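Only one protein chain is missing; all other protein chains are in place.
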Amino acid sequence: MPVKLTLEMVIFAALAGAAALAAVGVVAFRNATRSALCLVFNFFVLGFLYFSLQVEMLGITQVVVYTGAIMVLFIFVIMLLNLGSSHLLAEKFDGKKPVGIFFGIALAVLLSSQIVPMFARTESKPLVYPLGDSKVVGQTLFTSYVFPFEAVSFLLLVGIVGSILLAKRRMS
Amino acid sequence: MQDVLAAFGRAILLILPIFGPVPVIIWWERRLLSWMQDRIGPNRTGNITFSRNSRMIPSFLKGKKIKLFGLLQSIADGIKLFLKEDIMPSKTDKLLFIVAPFIALFVSFTLGATVPFSGDLRFTPVADVNIGLLYVLAISSLGAYGLVLAGYSSNNKYSLIGGLRASAQLISYELAMGVSLASIVMMSGSLKLTDIVNQQQNTPLYNLNFAPFTLIANWNILSPMGFVSGIVFFICMLAETNRPPFDLPEAENELVAGYHTEYSTKRWALFMMAEYMAMFVFSMIWFTIFMGGYHLLPVRSEFLDGIEQKVGFLLGPLTMMLKGAFGLSVYIWVRATFPRLRYDQLMNLGWKFLLPLSVGNLMITASWIFANRVYGNAVGWGVVCIGYAILGIVWLRTRRKKQDEKQFGSRSIDMVVSSVRFSSPEIAAVADATEGL
Partner (left out) sequence: MNGVPLSAYLGLSMFMFSTGVIGVIIRRNPIVIFMCIELMLNAVNLAFLSFARYKFATAEGSLESAMGGPMFVIFVMAVAAAEVAVGLGIIMAIFRLRENIDVDELNLLKG
């Protein structure tokens, strides 16, 4: 299959390489803070990949929700637990690791050998339906998907109540 | 290739008006603050007095004084900071220690990329994307990382507590900020900042099409909903930039200097520059969203529009700089006026006052838009009055109840203190000492 080198391909390669490296870093770093930072970087780059797919609304939501809120929470908790006891989160070696890595690579090979060749020729055609337009996203969310939307809002409410209960100190 | 070069050019056009004024901003803060505190402040650096009898000096300069009112003070400070010995404490996480100030700087530089500086779209904004407002929220939420990483990597408990406070504070105030912006988005019907500016200037006040109202532009701050969300956004803005009275991450009488305790020289200067640039950009963003952006006056007239079309590319940036400077002065005024909040007060203000207020404001905005469209103008404003009355009554009721209750500290900080105490006995002593934190 002839591959033409375009500017878009170079940009994609840079973004995808950064995302993949950061993903490896999440697993490979022993220090939990560095893992978290790699994940932050991965999510940030993923936002740009969403931009490259012309889903701007979701790309920016990715940055707001994941890097801006969820990962700050992660880092907050890591630091809270790390405070004064840095040995706590250190990792030890055990026999599970090679087996786990083997299974992970096997999964990757299996998945990609089945799916990647199928879509190797699927080029991007011009965008007809504006996926990333905030108006279209909002309209779809509040018309066709209003029931799941309400269900998710209820889930979030339950989540808030649950986390407050968990964080509350026991009454003595 | 040309597109890439154009993108670089636009990025530089953004960085210049943000990075350029930093020395002036610092000088202005020190001078204004000292004027408010009845001091003099830096007023000497940069003054030149030419000798009266040296031959090297041309005759028209002999004995003349050039006064710069201390304007060069921050440049002198900068030179000093960049020439000092670079100290990095032992057992720091070196990579993160170096990266942290750059993250803060990155956030400040990129924050204003969607802010329009003039009606002439050839030059600004850098990227006129149709999610400009969300972009501002997204980038400002990244600001926590610089502070948290600085606190973590310094290997110092005061720094760490400062970083923790920064992350908790940013998460808390982000919410109220987002919700307060949501009502502006509902009123202007767009997330694009140029659209928000144009919508403010091109519609008559309150959308009323008769005599006195058609002359005045519909700036968001002039409507009650916009006013409330403007106030909420301003308070959240103070908290996001870690300025007094919300400067708990660097509270110097509790935490030495908070997250930048271990930072010195260039790296500390980078933090300071990032903070001042973030202040400047945030005030410009505030004026863009609430007070007409690059338009100087809330007046709609053919004459002014004509002027704007002729010299808009000059007038717009000048207006934005002026508005940014005014916002900065308010920042400094607030710093000189209010004492620092206690941690539980900070959390209470964010979660129990600003968030409910902005959610209530959002509901009122929604019902105003609905009533306006369906039943007409008069009913719409009636709904607004009733809405604010209900909001006020609820606030008064809850306030009276709160006074009867015994006051408890905030949960989150109890959590911090208890886990600190849990993890090691030495730190327990520190935690006891900083009980009020």
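By written order: A and B. Residues from 1 in each chain.
Criterion: a residue touches a chain if its C-beta (ideal position, glycine included) is under 8 Å from a C-beta of that chain, and two chains touch if they have at least 3 such contacts.
Remember, predicted model here, so these are calculated numbers, not experimental data.
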| item | value |
| --- | --- |
| Footprint left on subunit A by the chain that the document does not show | 3-6, 8-9, 11-12, 16, 19-20, 23-24, 26-27, 32, 35-36, 39, 42-43, 46, 49-50, 52-55, 57-58, 61-62, 65-66, 69-70, 73-74, 77-78, 80-81, 88-89, 91-92, 96-97, 99-101, 103-105, 107-108, 111-112, 115-129, 131-132, 136-137, 140-141, 144-145, 148, 152, 155-156, 158-160, 162-163, 166-167 |
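Just so it is clear, only the chains that are shown with their structure count from here on.
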| item | value |
| --- | --- |
| Subunit B-facing residues of subunit A, complex | 31, 33-34, 37, 40, 44, 47, 56-57, 60-61, 63-64, 67-69, 72-73, 75-76, 79-81, 83-85, 133-134, 164, 167-169 |
| Subunit A partner contacts - residues on subunit B that touch it in the complex | 93, 96, 129-131, 134-135, 137-139, 141-142, 144-145, 148-149, 151-152, 157, 160, 163-164, 167-168, 170-171, 174, 191, 411-412, 414-416, 418-420, 423-424, 426-427 |
